[in-house]
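Here is the structure we will look at.
As you look at this complex, bear in mind that one protein chain is not there, while each of the others sits in place.
So, chain A:
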């Protein structure tokens, strides 16, 4: 058979991997031009993996367009990779509270300082905090999360808040039959915003959850030591009941299909 008639097959692919000089020279030239026969061989499911070609091609094909920030996907992955510490979240049973609450703040109880009330409390100021959420469903669609909403475990919940104060805050996921999960610490701004930290949206994956749950945002006005207090609260697994808490109840049902 003349050289011109030779195409890739399992035998000469092995020869190429064995660095047969003749084969390498021939196919370096032959494959520099389109060849339907050789491409069909490389396309075939039975083509033997060689030279890491599949990976080299796929990586290049996937890199043609720059990836967008995927906060939701990362939130879901982070939840799986870095299981949050499970803590008892101070406060009442999740299923017995309202979606939006407004309470007085006593930050000194969190910091441990008893020197006196914060300046914010001197004037009798009351922090207002509201919590709403939207869920990204497994099919990619977005739904507002109403009180007692039923969501599949594949959903990721994005939290939105309205705060009357610049505040430090903790986000937790409560369960009536087990310890709550501390999901992270955040800085709240005045007004209505998506909950985020360093530009990253706070997405809460519901993977692995089942039954009634409550998202809880606990916040207290920012002060000189409030950020340290937030870290301490996370480390000590304790959030004071006196912090303003906003809650949103929901129910997780694996496999549930939102109509």
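Note that a contact is a pair of C-beta atoms (placed from the backbone, for glycine too) under 8 Å apart; a residue touches a chain by one contact, two chains touch by 3 or more; residues count from 1.
By definition in this document, contacts and distances are computed from a predicted model.
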Chain left out of the displayed complex - its UniProt protein name, from "Cell shape-determining protein MreC", "RNA polymerase sigma factor", "Glycolate oxidase" or "Cyclic nucleotide-binding domain-containing protein": "RNA polymerase sigma factor"
Which of A:39, A:148 or A:227 contacts the chain that the document leaves out: A:39
Of A:53, A:142, A:190 or A:228, the one touching the omitted chain in the full complex: A:53
Hidden partner interface residues of chain A, rising order: 16-17, 19, 23-24, 27-28, 30-32, 34-35, 38-40, 42-43, 50-70, 73-74, 76-78, 80-82, 138-140, 154, 200
